[in-house]
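The chains shown are only part of the set, and none of them has been moved.
Letters are used for the chains, namely A and B, taken in the order the chains are written, and counting of residues starts over at 1 for each.
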Amino acid sequence: MPIPFSQAPTLSLPPASAATGSGFTPSNPDYENRVRDSFARQGAMRLLGARLTEVRPGYCVIELPYRLDLTQQHGYVHAGIVSAIADSAGGYAGFSLFPADASVLTVEYKLNLLAPAGGERLIAQAEVVKAGRTLAITRGEVYAETGSKRTLCAIMQQTLIVLTGKQDA
Amino acid sequence: MPIPFSQAPTLSLPPASAATGSGFTPSNPDYENRVRDSFARQGAMRLLGARLTEVRPGYCVIELPYRLDLTQQHGYVHAGIVSAIADSAGGYAGFSLFPADASVLTVEYKLNLLAPAGGERLIAQAEVVKAGRTLAITRGEVYAETGSKRTLCAIMQQTLIVLTGKQDA
């Protein structure tokens, strides 16, 4: 095992979903279709086999089944692939709150890898921490799941930019 | 106002404290005294006027009353000062879980500034997300508080290293 963590509490982080469903009002009532359409245009998500499993205002979940062709040299999912689903989850969490005439771009993100990204599938969830007119900031987590057992394997902090007047497609 | 955020839900983040008090067992029962002694040796915290207000296993809170000599050019607390209390809160959240013969050092951190750090005081809280034998990873938030009203003004993600066999003082 890569980084030998001596303590890994089952619930070291409150689930992001606990914080959502209350705070944000989407400015575009059609936000879910818009997010799903945009996700469907991401060739990279299709190549990796990622699926968008949940969209709520300011919150998004993406699943990625484990495949050997997604791995780094030790057989775990490559950090860049982990970041790809974390980045998309964060980007669409933000995009769900954007006006209908705006598009989204990632300005930057930082990812910490906490445990090997193994298991049967990865689950990336992200939520908006702050939504502004120009920038949005998100946090995300990636879990490695086997059966119903989840291990936190990465955390992300991300900055998005609102591209007003730019079509998403 | 610096970054014009159109939406700032009152509780955009679950309070870190909701996640603590359960997961972590300190390896050193005297962890609180150890953290407080170490904090008292930080000349920088004294210079800034910061106080350590809460220590629990894997969790730490630091308060900083507003002063004009802590500011940047617009009169808000300087980002570096905001990061100083966030970094110390994260470092001591981690240190509270370390063995009695180990010291702590910050490897790196990333800070996002979400709103002006004004108000009567700043409250930095941080919690350990993962505690390992070599590294510990934390997340933190800084709030600007006026009376009992809190505004989230910064979030942090941090990596610490466990310096085994090194005295803290």
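Everything below uses one rule, namely that a residue touches a chain if its C-beta (ideal position, glycine included) is under 8 Å from a C-beta of that chain, and two chains touch if they have at least 3 such contacts.
Quick caveat, the model's predicted, so the values are computed rather than measured.
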Q | Full count of same-sequence chains in the assembly - 2 placed in this view | A | 4
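Methods note: only the chains that are shown with their structure count from here on.
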Q | Rounded Å distance, chain A centre to chain B centre (Cα mean) | A | 25
Q: Can you check the complex and tell me which residues of chain B touch chain A?
A: 3-14, 18-19, 22-25, 97, 110, 112, 114-115, 128-135, 137, 139, 152, 155, 157, 159
